[in-house]
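For this view, one protein chain was removed and the others were kept in their places.
Naming follows writing order (A and B), and every chain is counted from residue 1.
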Amino acid sequence: MSQSQAVPSVFPTATRERPATRVVLTGVTIVLLVILLLLPLTVIFTEALSRGLGAVGVALTDPDSLASIKLTLLVAAVSVPLNTVCGLAAAWCIGRFQFRGRSLLLTLIELPLSVSPVISGLVWVLLFGANGWFGPMLDRAGVRIIFAVPGLILATLLVTFPFVARTLIPLMQQQGAAEEEAAITLGAGFWQMFWRVTLPNMRWGLLYGVLLGNARAMGEFGAVAVVSGHVRGQTMTMPLQVEALFNDYDWIGAFTIAGLLSLLALVTLAVKAALEWRIGERSGALL
Amino acid sequence: MQSTYMTRRTVLGVSLGPLAGGRAAIAADVTLLNVSYDPTRELYRDINRAFSTAWQAKTGQRVTINQSHGGSGAQARAVLDGLQADVVTLALAADIDALAKRGLLAADWQGRLPANSSPCTSTIVFLVRQSNPKGIHDWPDLLKPGVTVITPNPKTSGGARWNFLAALAWAQRQPGATDASAEAFMRALFHQVPVLDTGARGATNTFVQRDLGDVLIAWESEAWLARKEFGADTYATVYPSLSILAEPTVAVVDSVVDRKGTRALAQAYLEFLYTPPAQDIAARNYYRPGDPAVARQYAERNPALNLVTIKDFGGWDTAQARYFADGGLFDRIYTAGK
Partner (left out) sequence: MTTARRSALPGFGPAMAITLCWVSLIVLVPLASLALRPWELGLAGVLHSVTEPRVLAALKLSFGAAALAASVNVPFGLLVAWVMVRYRFPGRRLADSLIDMPLALPTAVAGIALTALFSPKGWIGAWLTPFGIKVAYTPLGIMVALVFVGLPFVVRTLEPVLMDLPQDAEEAAATLGATRAQTLRRVVLPALAPALLAGFAAALARGVGEYGSVIFIAGNMPMISEIAPLLIVIRLEQLDYAGAAALGLIMLLVSFAILLLLNLLQKRMGVRVR
């Protein structure tokens, strides 16, 4: 029995549509899904390859595009671990303890998800841009945040912040504290308990949250567009590079980078499917 | 490795200016940031390649020039906002004056390079669809009912301001023209404009990619480039009876190069723009080279035109204040819910 389907009814003929209806509905659904989901993916790879692999190779070795790939990896490499550690801490407080302000904290953690990514970038410009609160101070100190890599990292941190916490909190709540309490009463210290009981129980959920956070970190566009300064070769991540190439009439280049990002998306989806099978049920934490 | 060094540097975000000052000449690799206006991507791709080759041959130093492109006004504001430009190569002098007024470079910057710091020039033309179904041949045709005009936003784009002044110049020179009639003309013109992109390239894309509009008011170089990109038979360039000499200007940003220690290199880069190889590159990218010898070679492609200059408007300070500043002419006439 599939894990993502309902328990079959004991009275199947009463709770199922006529076979003809089922076929039609299934067919319509598949057609719609193909149009809406598969076609965009296909057009990316088709456009990228429209002049052959040679053109793709040229696009991939363009220095600005290579720089954008490295920058994307750097930003993800910094923001994902930071958010993971803090997400774990947040999941620990919220998932295991009751305290005043718990709901408020949860709302704040989920806030970046309901906010336009442009706003997530705007707030950093308001803080650190030349006209921002801390702008003049930073300028005197010679510290560059906006229009430089730190700004990109901050923007990415804000938008990917909720992902680990939102996956882990329900998971922690579901699994209960019994094992951990047992470990404590048996004399384990915090870190022993954490490494040997908590993390192993969380590992698939953690991986799931990290995976989604990473996909979002690498693919973020709106927030980084605002703080980036669009300096080719320095502050362009892959999504920004896609936009720049698209506006430069360089469609092969744009769709090649887009193709790379799509491959990342497909890998994310594949690993996500595998993890869901492991965790045993769907956790709605992507949303 | 060079880019890793620069990336770590920018990650730390701390300028090592005082340490690097004076050592640029012997540093192995160095990076310059050229903050430019919107349509110059192809131009500077070619120029930067030529310059780094020439520079390396001359000094052995490897230089990488990073580019940033956007509407000229928007770029100037970005530099004011902290974008670390070693050189600015913008669409008009007023945008660089804005930087000088804030102390980022010396007030006499324009005299530091030949031709008022303008290595090449261009002009403003119309780009229309090949068959020109709406019959657009000159400025008054833009006002015909049903004609959609594409031009960028004068508040952010340099090209848009040249467009504006070219149109205004024509309106002012009509027989019996008054201030009021010129203003009415501009108002009617912008009534035909459905969207204002932030930069000249954005406007070109709107016209060409999004298929919006019957006529694009554009840099002459952009018009040529669009026809090269999409086929010389898809679009046609129309030269109006009166246009303006568009003079994009370049400058070294004193505050940045002094902090980074890249003044000599930045200066050499800008001086390179005046040399015959760079002038030839500019001409091949459809700009009008300042160098007379190179200009003669491309004379066929660049017809002589009836041109006004910014001086006819009293210089950029006057023009900027009168037409483009808050409350100026543009604000008065463009009422699509700014």
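Assume a contact is a pair of C-beta atoms (placed from the backbone, for glycine too) under 8 Å apart; a residue touches a chain by one contact, two chains touch by 3 or more.
The shown structure was predicted, so the numbers you read here are calculated from the model rather than taken from an experiment.
Within the full complex, the chain left out of the display contacts the shown chains A, B. Only one residue in the set B:Ala74, B:Val87, B:Leu105 or B:Cys120 touches the chain that does not appear here, and it is B:Ala74.
The residue from B:Asn48, B:Thr123, B:Thr156 or B:Gln279 that touches the chain not shown here is B:Thr156.
The residue from A:Gly205, A:Gly219 or A:Gly233 that touches the chain not shown here is A:Gly219.
Contact between subunit B and the absent chain runs through residues 70-71, 74, 77, 80-81, 155-156, 194-198, 209-212, 336-338.
The chain not shown here touches subunit A at positions 2, 4-7, 9-11, 14-18, 21-22, 25-26, 28-30, 32-33, 35-41, 43-44, 47, 85-86, 89-90, 92-93, 95-99, 105, 108-109, 111-120, 122-127, 129, 131-133, 154, 157-158, 161, 173-174, 176-177, 180-181, 184-185, 189-190, 193-194, 212, 215, 218-222, 225-226, 238-240, 242-243, 246, 254-255, 258, 261-262, 265-266, 268-270, 272-273, 282, 284, 286-287.
The working rule: only the chains that are shown with their structure count from here on.
Measuring from the averaged C-alpha position of subunit A to that of subunit B gives a distance of 38 Å. Within the complex, the subunit B residues that touch subunit A are 3, 6-7, 10-11, 13-15, 17, 31, 33, 41, 64, 66-70, 78, 80-84, 201-202, 205, 229, 259. Only residues 67, 70-71, 74, 129-131, 135, 139, 141-150, 229-234, 247-249 of subunit A touch subunit B when the two sit together in their complex.
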